[in-house]
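Only one protein chain is missing; all other protein chains are in place.
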Amino acid sequence: MSRSKTTYREAVRAAIREAMRDDPRVFLMGEDVGRYGGCYAVSMGLLEEFGEQRVRDTPLSESAFVGAGIGAALGGMRPIVEVMTVNFSLLALDQIVNTAATLRHMSGGQFSVPLVIRMATGAGRQLAAQHSHSLECWYAHVPGLKVVAPATLADARGMLGTALADPDPVIVFEHAGLYNMEGELEDDAGAVDISRAAVRRTGKDVTLVTYGGSLHKTLQAAQALAGEGIEAEVVDLRSLRPIDDATIVKSLSRTHRALVVDEGWRTLSLSAEITTRLVEQAFYELDAPVGRVCSEEVPIPYPAHLEAAALPQPEKIASAVRRMLRA
Amino acid sequence: MSRSKTTYREAVRAAIREAMRDDPRVFLMGEDVGRYGGCYAVSMGLLEEFGEQRVRDTPLSESAFVGAGIGAALGGMRPIVEVMTVNFSLLALDQIVNTAATLRHMSGGQFSVPLVIRMATGAGRQLAAQHSHSLECWYAHVPGLKVVAPATLADARGMLGTALADPDPVIVFEHAGLYNMEGELEDDAGAVDISRAAVRRTGKDVTLVTYGGSLHKTLQAAQALAGEGIEAEVVDLRSLRPIDDATIVKSLSRTHRALVVDEGWRTLSLSAEITTRLVEQAFYELDAPVGRVCSEEVPIPYPAHLEAAALPQPEKIASAVRRMLRA
Amino acid sequence: MTLTRDHGLHLYREMLRIRRFEERAAELYTEEKIRGFLHLYNGEEAVAVGVMQALQPQDAIVATYREHGHALAAGLPVNEVMAELFGKAAGSSGGRGGSMHIFDADLNFYGGNAIVGGGLPLAVGLGLSDRMLGRDRVTACFFGEGAVAEGEFHESMNLAALWKLPVLFICENNLYAMGTALDRSESETDLHAKAAGYRVASEAVDGMDVEAVETAAALAVDAVRTEGKPRFLECRTYRFRAHSMFDAQLYRDKDEVTEWKGKGPLLRFTKRLSEAGLATEDDLAAIDREVMEEVDEAVAFAEAAPWEPVASLTRHVYTDAQS
Partner (left out) sequence: MTLTRDHGLHLYREMLRIRRFEERAAELYTEEKIRGFLHLYNGEEAVAVGVMQALQPQDAIVATYREHGHALAAGLPVNEVMAELFGKAAGSSGGRGGSMHIFDADLNFYGGNAIVGGGLPLAVGLGLSDRMLGRDRVTACFFGEGAVAEGEFHESMNLAALWKLPVLFICENNLYAMGTALDRSESETDLHAKAAGYRVASEAVDGMDVEAVETAAALAVDAVRTEGKPRFLECRTYRFRAHSMFDAQLYRDKDEVTEWKGKGPLLRFTKRLSEAGLATEDDLAAIDREVMEEVDEAVAFAEAAPWEPVASLTRHVYTDAQS
């Protein structure tokens, strides 16, 4: 199979394009997805290819256009709604939580909401306190939603199609720091499973659980640790709701030590749920308390050095692992 | 000191009244707080006592009136904003997270936001999927906010004044199931600390950590267990952000077993953070994995029997404890 | 349009069924057969009934938490609606939703939304799907005047107008949102005038007059269908009973309620029918008996219907899970 160079951004675009080519019910809507080409240039060229009906620039009305996505899904379409970033999704949370997530249940199973909502997430680009949230943990709390976080090119390329095939609402978190990530992808790369975690690196000494933008920092840390003779296994959650307990428990059962890396603010970030599940399901496998490296409990500051200090970094991860193994 | 009979509702009202009498900057605003007397009748009579300027009925505009509370706080007032229930607070989350919680930080410490937001929370009254949320965990995730959950008459009476004295935004969660709770209160009951957890019942066999509406179910369970010779210690968190780690760790260090009771949906509810902190800070004190009794992962159904089955109940708590001690 | 006897009796029956249903629901609430929040439609019957006459079978409906009237007027089986209020598995939404969440996929009845204003974006989306699929369908979206203050009203009106979507926005202006009177909620109390800010054609109609509502709705639905653009219809009405079963109604005078009851849609239409010689007292009494029987039967049905087993608690969260 031949492979080509691509970027995360292009992989997402290819996934949208394929979905729109294959299924006339699929359309893209959101702020500046058309003429502007998407605030992260993901949808560049799609307006030209698919026209105004299927690539819809919306007014700045997060609640209405997300809600309209729900309604369009009920009406037989397969909308991909882009909310520029998770920061603005707060304005649409009522529709997502009170309608998208509950409609099937409230109606006694009569209506499903086959809606995909994509949004950029995360910090690291000096966008300061209002533009740097990582609220995946909020969405992952809500029954009725599925939540995924593509961290690799293959997942950026493959998760969207699977999400669109899902009869229920799926939230796709794309870490804004990944769009420029380059790599190779099989030319026929396509839909991938969106329910299982993936072991991105095997190792016997410690299990590092992470997802999204933090995956690459974690892999860097693992690389550094390998130089010191510490073999870390790195698990990419991929699906944040449901969480694939089996994969993380299995890994822990081999390594007996685990550390969670999560860009969310520490308290009540996904790391808390991962830690808790390991404790619930594999307590007696644990040779040490589960560790976590998360964002500091501070709105993200603008200056580079403060922002870097607020976020998980490879060096922080590595030293947390060293401390854990030394203890 | 003489004591009088009162209810949780009356205690909250007394707290509001006292604050308004003592400080002309304090005012109450929200949907139907005036003429209607509050959707849970909390503010009944306050319009008559304080007049329209200080008891303000708002239009159905959650985002604007919560944001107006932030602005009024900046402008020198001490607003108490009532959002009827946490369910509708989703419409105001942008203002709370992106403005109230960040403003002090973004401005480099120039502006504080001395705002109190009260809201009813929780299920148990057959109000179905859109009116039964327990999203305390979302708020407790956010740096810049403080979050409290009065579960007793004394706290209903005392927390508000302390919250108003705080220079930063404080979210007060009143469990809707508590308003009718009766009991006695000291006549001169007043402000209470809002940062420490409280041991509501002592016991040596297991620590039950909980808050808000679940406190009473947990105490009932503890009572039942006592009849079987199991002495459960019950810790009421009171403050959900910050969390008083010291008190729960101290209790665990005596009992060596812990179970968290939380009305939030299990995944990523506060129970996850409590479990994680116990693991981080007292791993070697644990004789068994931390347990949790939470709501099932389902939008809350309307029928009584299904709703009851979805929520934590004394019997579920008691049997979880029994299982834990038997294991 | 002259009113025929058949149609007159039909309108009467439709409104009366709602009235009798609501009266019974109130009793059943006292008996604790119905729990949670119960919002009754007494006094507003002419709105739902008038509008429904203008809709075609393929049209879609989005309603509020005060939606028994819409559900019945849209043709949902009385038995199922009542069973839903009881929370029984035979209810419209399998009992999961209760009074505030009545749904019916077969009749394009999209609920039953308990978030004020929450239904408007949904209606816009339904209209969008119709536009994109080239489907001949109008979506009728009901909401109270309280919802007009919500941001979702503004965003939805603009989006529907901007994208020329076939949605009829029907504002049930009953003058109060819980205890908040219109003039304490809106700086501009002439609601239908607000539609101009979105370039949406609008009309205000006497919502106590079922014929007037029917006529206005027919015009509006027709315009939406042919022009493919949204319209706004304000129906001026009044809620006879408390907001929900917990409301002491301190915010309004008894006299005001009495006055409005004198203008009630059933009273008024009874007079109209008899003055036009379209119905005798006997005709109407017969209808009342039949309607009462329907409601009695619905109660019996709901009473007898089984509860969903607790074992299936987590059904209907996701489509693939045991459903």
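The first chain written gets the first letter, and so on, giving A, B and C; residue counts start at 1 in each chain.
The working rule: contacts are C-beta pairs under 8 Å (C-beta built on N, C-alpha and C of every residue); 3 or more make two chains touch, one makes a residue touch a chain.
What you see is a predicted model, and the numbers here were worked out from it, not measured in a lab.
Within the whole complex, touches from the chain that is not shown fall on A, B, C.
Of the listed residues C:L72, C:A161, C:A220 or C:V299, the one in contact with the hidden chain in the full complex is C:A161.
One of B:S107, B:N180 or B:T202 touches the chain omitted from the figure, and that residue is B:S107.
The residue from B:T6, B:S43, B:S61 or B:S89 that touches the chain not shown here is B:S61. From the options C:Y176, C:Y198 or C:Y318, the residue with contact to the unseen chain in the full assembly is C:Y198. For chain C, the residues touching the chain absent from view are 149-155, 157-158, 161-162, 184-188, 193-194, 196-200. Although one chain is hidden here, its contacts on chain B can still be listed: residues 27, 53-54, 56, 58-59, 61, 63-77, 79, 94-95, 98-99, 103-112, 143-144, 146, 167-168.
What chain A contributes to its contact with the hidden chain is residues 31-32, 34-37, 39, 57, 59-64, 87-88, 91, 125-131, 296-299, 301-306, 309-310.
As a convention for this text, only the chains that are shown with their structure count from here on.
Closest to the protein's overall CA centre, chain by chain, comes B.
Comparing mean CA positions across the assembly, the chain most remote from chain C is A. Per-chain Cα centroids separate chain B from chain C by 36 Å. Chain geometry summary: the mean Cα position of chain A and that of chain C are 40 Å apart. For this pair, chain A with chain B, the centres built from the Cα atoms lie 30 Å apart. Among all residues of chain A, those that touch two or more other chains are 63, 94, 98, 105-106, 143-144.
The multi-chain contact residues of chain C, meaning those touching 2 or more other chains, are 95-97, 101, 113, 115, 118, 151, 317.
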